[in-house]
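All protein chains but one are shown at their positions in the complex.
Here is chain A:
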Amino acid sequence: MLDFSCSCSTPSSSSNTCSQSLGYYNSWHFQHSLVHFHFDLTMELDQERISDDSDGENDARSHSQLVSAITKIDFGNKFDGALRKDPANASEFDQLKSKKTKKAKKDLTIKALKSAKTISLRQNQSQKKISTVAKPQEKIFVEKLKRSEGYIKVTNELSKWDNVVESNRVADQLEFPAFNKDLKVHETNIMTSITAPKTELEKKVYSMLEQNGYIAPKEEEPQVNTNQLTLEETMTKRRELADLKRKTNQYQRKVSLQNKIKSRNYRRIKRKDKMRQQIKEFESLKDKHPEEALKMLEAIDKTRVQERASLRHKNTGHWAKNQQIRAKYNKDIREVLAQQIQLSRELSQKVKRPDEESTDEGESEDEGAAAPHPDLDWEKEKQNPESGADVASFVSGYKKFWEEKNQKSAAKAKSDKEEMPEQPEAEENSASQEKLCVDVEEDEHLELMEDLLEVRKNQKEFEKNELGKNLRRKANVESVSKKEKKVKRQKKSAAAGSGSWLESEISVTDLFDKLEQKQEEAIEMSLKRLRSQVKEMENKEKDEEEADAPSNKKKKKKKGKNKSSKNEPKDVFGLKSLRQTEREVSKSSIENPITEGTDKQSSNVEKNDVLNSKVFKAAPNRFENIDPTKFLDPKPLKSSQGELVVIGGEDLDADPISQDQKAMLAELFADDDVIDDFQKEKQELNEASKPKEVDLTLPGWGEWGGSNLPVSTRKRKKFILKPKVELPRKDRNLRNVIIYEGKDSGINQHQVSELPYPFTSVKEFEASIRAPIGRNWVPETAHKKMIAPKIVTRAGQKIEPMTIDVLLKEAKEEEKMKIKTKPK
């Protein structure tokens, strides 16, 4: 017999299918095994669907038959297994059948048969969905999934509070119960705005305050037409604007970054892309506008030519690379390469147009970029020799122009010399020269001093510049002439009629030479003049200094450019002082070999330097020019004894120490040379504080002769350790000072020895505790602010936990703030 029931886990679908199919097919069908039946199900179902529509009457009859048949079925001790083979869910209890389940199953089948249509539909669906049900996940994984889902949910929930929590954490002060923000504390400005000045005095005071900027002047507030836009509109507009701005900024940043990319590969790819683009365009243009296409072709060609002519392909071409490889073994090729280098060097020389020579250097940069152009011209010329005539005409025009200009300049120079022999010719220096002349006329000492300094500086710069320029010019001339020679050769080979070439070339070079000479002369002249003036000025200054009154000196001091000389006790000002200080500096640098020696040492020294500077943070710069290694020369002070006679002490004006006394004193202090003693002491300390070597040699170890022999060099080299670092003393640059280097005074008990958590560097932590907060060091208001308690509570009031309202409030307030801070 057959069994239509199914396991508990799969109640509806399988049983339905069984029951339905029974109605239409003979019983032999059911003698097959259940599994077989199950496999055939799909096919049968299709057939059933077809038959379902066709014979409705048959249907009813057969249905009743089926029902009766089923009721007759003997549910004996048959195997009651699950239809579906799901080992995970198959229960061992399913193997047995119970009466209870039997009945239930019967009911089920009946029900199912009654709603055959719907069931068939449902079955369809289920059949479509799954042929086999996926194996349910194991419990562990399911729980894991649940947990992770739950975690995400909860984090989302909680992250709402993040901002509030953070703002609370950051807040300087929290007030509990939560501070009612509707209450406001008005500042005094409200009072001032309300009380309009009434009396005359008040008005005056107000006007004064206004003038001094303590009160903003009352202005008529410009009426803002707020009706045009609603709040939301303005908000959205603002947001949009901000968005736009952000986007544009982003774009700009991106573009600027892209422009900064230095990768060769990137550039090459870009270039090629561009080329491809251009070719594409060109092809599209070819059909539409042939003329434009031609132009474009030319342009492309030109860029290519320029590219090839540029220095970029100096040694990257196939030829160059091959040559380089060969050059190792072949002498000729080496020569060729050398020539190539020479050529490139010549090409890379900045070419200067002669008419621009007298102008600034700044323009010469542009010329450098334009250098390859003439070459291009020559090449073109080679291609079409007819243009030779044009060149000749151009050169002749050039020559004419230059002759004219030369004449003019010569005439000008002559006239200048006649009019004012001291007027400088060189244009570059004219400004400073004029200044100088004016100063000489004015004859003001102080300004002169300053100007003198300036002039000297200028002079040096000028010399330098000129030297550089001359060199460059020479090089230019040479390169130009070479080029011209080359051209000449080409010409000859081309045999085009251009006899004027040679002449023109000579004349041009001559011109350059002449110009150069002239300028050199001019420079020399101006230099001479400058030197003489400087000398004069120096003499003058010396005289004046000798005759000067102290008051004048003070003035000078104030005006002196050198700040360091300002506070120097000795009378070294102006030029003299400058020189002296220079000398001193050089001297001190010579005399301080210690510092030089330490320069070589490792960073430890620097560290120690830092330490030093820490100790003497307050070391003022202005005294740097005082040599700390020496005693200052005492400045004799005037005494204003007048009618005063000293009693009980030494007479102020009388020779303080008589000869006898002097002799006696000399005798007394004959053997104590204070300075030497001090130095000796310092030296000893220095020696003592030097880190000592560590001797790890074991006496007699490794020696045949026993322990009383001197330690062998091998052992000494290996077992005597010396410290790698030197420990520079704090007082190494202070000659007359000894600073204690031993143990600290115990301040380390009070210092922080471990960095607190978020800090990672000592420097930053130190910066964070650098400012005092006590009322002895900071103003009271600041002190109060700094020591304000983190949490303020009110006595006797409940502190409720935060509610969700806080979030809403915050959002509202933010919006409010946004509105308030809208730009005007």
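Definition applied: a residue touches a chain if its C-beta (ideal position, glycine included) is under 8 Å from a C-beta of that chain, and two chains touch if they have at least 3 such contacts; residues count from 1.
The rule is simple: contacts and distances are computed from a predicted model.
UniProt records the chain missing from this view under the protein name "BING4 C-terminal domain-containing protein", selected from "Alpha-1,3-glucosyltransferase", "serine C-palmitoyltransferase", "Ribosomal protein S8" or "BING4 C-terminal domain-containing protein".
The omitted chain makes contact with just one of the residues A:166, A:521 or A:814: A:166.
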